[in-house]
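Okay, handing you the structure first.
Only one protein chain is missing; all other protein chains are in place.
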Amino acid sequence: MTRQVSSASSHHGGSEATDQKRGLTVIAMLAVFTLVEYIFAVVLDAPAALVVILAAIAVVKAWLIVMYFMHLPLVWQGEEA
Amino acid sequence: MAAFTEAAHAVAHEPHDEVKHVRMNRLGLWLFFASDGLVFALLLSARFYMNGTDTAPDVKQWLGLIITSVLLISSYTAYRGETALHHGNVAHGRLMLMLTILLGVGFFAGVVMEWSIAEFTVSEGYGTSFFSMTGMHAAHVASGVLLLFLAWRKAGKGYYDGGGLKAYGVSGVVMYWHFVDVVWVFFYPALYLIK
Amino acid sequence: MTRVVRAPIVVGLVLAIIGFAFGAGVLGAIRTARGQSFWEIEVGMSVGYVFALIGWLAGVGGWQHWGREWFGLEAKPYTLTGWKRYFGFSPDHKVIGIQYAVTFIVVFLLSGLTAMLIRVELMRDGKQIFTPDQYNAAMGFHGITMVAVAVAVLLGGFGNFIVPLMIGARDMAFPRLNALTYWFVPPVAVLLIIAVLMGGWESGWTAYPPLSSLHTKHGQVLFNLAVITFGLVSILGGINFLVTIIYERAPGMTWSRLPIFVWGAFAASLISFFFTQALAAALLMVLLDRIAGTSFFRQAEGGSPVLYEHVFWFYSHPAVYVMVLPGFGAALEILSHLSRKPLFAYRWVAGAMIGIVMLSGIVWAHHLFTSGMAPYLHAPFLVLTEMISIPTGLIFLGAIGTIWAGKLWLQTPMLFALAFIFNFLMGGVTGIYLADVPTDLHLQDTYFVVAHFHYTIVGGEIFALFAAIYFWFPKFTGRMYNETLGKIHFWLMFIGFQLTFIPMFRVGIQGMNRRIADYPHEYAGYNTFISLAAFLLGSSFLFFVWNMASAWLKGRVAEPNPWRASTLEWQVSSPPPEHNFDEIPVITDTPYGYGGGPAHHRPFAGGALATEEG
Partner (left out) sequence: MRRDFTLFTIVWALVTAASLAVAYFILRDMSFPTHGAEEASVIDDAFMALTYLACPVFGIVIAAMVVALLKHRSSGPNNGDGERILGTGSLPVVWFGVSSLLCAIVIIYPGLTGLFELRDHKDPDLRIVATAQMWAWTVEYPDSKVKVFGAQELVLPKDETVEVDITSIDILHSFWVPAFRQKMDAVPGQINKIYITPDRVGDRESDAAYRLQCAELCGLGHAIMTMPVRVVEKAEFDAWLKQQQSVTEAK
């Protein structure tokens, strides 16, 4: 009843080192996005456009966390035994 | 919260299929996130309803950036801790959990500082949104720190030795921590950055 | 003596008091340090209550059987047996089901008594027994307790008891969470009773600000805390049902083989786990405006009462489907078994339930047609709200298709289920008038609305509840109720109900608005009639209580399957054995094997599940 899942997107697929490396990639992307958010907020003087841009970036950041840190796909993919 | 759905196995009348058990807990936890997320979503909507896209000119941008970074980094350490425990590397996992706890406390201290130096009051329109949103979020951070501490303690007593599904308890707590982070991902721009 | 002292409820009470003192004390110390008075009643009660709640839950069993594990200690085993299980922390879904059912039926009767008092007051114009203040307190108490009963009694009581049996599971997915969830209920009752003793709150069960955030008595704070706590019951219970139904079904129990009551519970849980937080958010805003000085509802700061109405109805409209969906399920289930026919158009009915869930979240603003919300919202919400009639119509098709050409066995549960069809028809049809903006402008906040929602919730859900009570009574208790008393109860309740609420439609159209302690003399005639009819309705419950009490204590011992029904819960003994099934059954066909269909769920004699061939 359980499938062995090693989907790259979701979970501790391989060795600890691979997993840790993926975490580093994700946090790096999050850091970059946060910096981009901040820079936009400082330099862009168009409130309406800013709201849209920030909302879009926030969605991407949330997606990264939900998919790679919280392993959302495991809800339907199942656990590795 | 995470541990609400953790480990109901003691009362199961026959040895549950462990995999199924973890699947149920995981789904229950996500349903809880969806439900709890609605409170934050509604507070966020109320913020736009009340204040439009204005933010107070005197929010401390530097402080906002610092606590945001602290919380993001804590998500990374939490991930490292979870991964380590999942692979049975208890010592490293505990170290990372402790680091997460410290960062969480740091974030909490940042919010307290922000509250005490804020130049607007809770009864102003913007203050209403700001204090209620950060307050609700900080309460979740505090409970998350508590849960992380319990997980750290149990890890020290050998409850997660062997990793894999045995370490699901840690995963649950860490997921809760990430959830609190996701909320902040939306709150930060809404409270600090838009103008 | 020590036994009494160690009883879970006593320990819980002691820890609750200690918790309250701790919370209020720490708050007082902080306040004193900041140069404020030590005790401020509303903040003090709120903070104290949070710790009292934690103390209560820990003391009543949460710590012994669960919390210890979080600290790396061994959880204590469950030692209570017999009737004492019902007064402690029990992970058994059957015990929890009875806890919910009995608690909420008692609350229902109390709240009904309040309604009788309200009808005494309204019997004539002018003051009878209540001052306007007391009237508002009674009305608010009746409102919120009945809402709580309606949300929890079918889902909490019957859902907990029946759903795991129906799907062939040994228990719910999270048994301890289930037990903990139930023990949130007593604090809610205590808070509401204290609130009434403190003079009540003037804002009814809807608690609209700025009345609730600026003007009402301290009871408002207790009301808000109680409802937020009750929200947790709804949310955690909903999550538990969803995970149970998704993961704990017996082998072969596919989605298209679920008994319809399980579908009803599933659909209602989808709503309650998600939307309930909106109620918590709305009441939290009111609470913060009162105790923390925020400005959610102060126009000058950008806040608005209309904001509250949106957030509040975003939950409170879907809430009515949390109430009626399990009612639909129970009534259709009973109609099928007691007509000895398969449920008509099963897939359409199950689909309609999910359709109602999907529509329920996008119709809330029809409560705001007269509130001064943005005019461009009127047309879309009119359209969406009217669309709810389509899935509801399919439920009716299922009901009348099921009794068509059946073999109707008119026992008490069947009578209640048939009355459910009629009442909900009345409620559904009158709902159209309220979804339609032009008529709603006149009818909003009148007795027409009162009559309408009593037809849907009392006529619909509560009639289905009584159908369920009589139908599953033998399964719950192992004894049979008295059929004659049951029928007397039914006819008195049915007739009393019609005579009470039909005139309310008319008096509402005529111009009598709701929630008033007094009304113009012109409406007195109708109200006298309504009050007398309401007393008839109220008297029917005397027969109910008598019947239940005497049957439970010394009724005839029931067979495992007195109805010869085909679903799984009837294939085990009455009451069911502790672990439900000695062997998890394997399901091979639909639950409604009547009329020459496959007979895999067919009744059998004896206490254990018969193993059926292929």
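Letters are used for the chains, namely A, B and C, taken in the order the chains are written, and counting of residues starts over at 1 for each.
Just so it is clear, contacts are C-beta pairs under 8 Å (C-beta built on N, C-alpha and C of every residue); 3 or more make two chains touch, one makes a residue touch a chain.
In this text, all values refer to a predicted model and were calculated from it rather than measured experimentally.
> Which of the displayed chains are touched by the chain that has been omitted?
C
> Of the listed residues C:I194, C:L425, C:M480 or C:I584, which contacts the missing chain in the full complex?
Checking each option in C:I194, C:L425, C:M480 or C:I584, the one touching the absent chain turns out to be C:L425.
> For the full complex, which residue in C:A115, C:A138, C:L211 or C:I235 touches the chain that was left out?
Checking each option in C:A115, C:A138, C:L211 or C:I235, the one touching the absent chain turns out to be C:L211.
> Which of C:I516, C:L532 or C:I584 touches the chain that is not shown?
Residue touching the chain left out of view: C:I516.
> Any idea which of C:Q64, C:T114, C:N160 or C:S304 touches the chain not displayed?
The missing chain is touched by C:S304.
> Spell out, residue by residue, where the missing chain touches chain C.
Spelled out for chain C, the touching residues are 132-133, 136, 202-204, 206, 208-211, 214-216, 299-300, 304-306, 339-342, 344-348, 370-372, 375, 378-379, 382-383, 386-387, 389-390, 393-394, 396-398, 400-401, 403-410, 418, 421-422, 425, 429, 432-433, 435-439, 441-442, 444-446, 506, 509-511, 513, 515-523, 563-564, 594-597.
Here is the rule we use: only the chains that are shown with their structure count from here on.
> Could you see whether A-B or B-C has the larger number of C-beta contact pairs?
When the contacts at A-B and B-C are counted, B-C has more.
> Just how far, in Å, is the C-alpha centre of chain C from the one of chain A?
40
> Mind checking the centre-to-centre distance between chain A and chain B? Centres are C-alpha means, answer in whole Å.
Taking the mean C-alpha position of each chain, the two centres sit 15 Å apart.
> Where the centres are mean C-alpha positions, what is the separation of chain B from chain C, in Å?
32
> Pull out every residue in chain B that's touching 2 or more other chains.
Within chain B, residues 20, 23, 27 contact more than one other chain.
> Please set out, as single numbers or ranges, the residues of chain A touching at least two other chains.
none
> Can you list the residues on chain C that touch chain B in the complex?
For chain C paired with chain B, touching residues are 65, 69-72, 75, 78, 91, 170-171, 173-177, 180, 235-236, 238-240, 242-243, 246-248, 273-278, 280-281, 284-285, 288, 292-296, 298, 301-304, 307, 311, 314, 578-579.
> In the complex, go through chain B and note every residue touching chain A.
Per the stated touch rule, the residues are 17, 19-20, 22-23, 26-27, 30, 53, 65, 68-69, 72-73, 75-76, 78-80, 83-84, 86-87, 89, 164-165, 171, 175, 178-179, 181-182, 185-186, 188-189, 192-195.
> Help me check something: in the complex, which residues belonging to chain A touch chain B?
Answer in residue numbers: 1-2, 12, 15-16, 19-20, 23-24, 26-27, 30-31, 34, 37-38, 40-41, 47-48, 50-51, 54-55, 57-58, 61-62, 65-66, 69-72, 74-75, 78-81.
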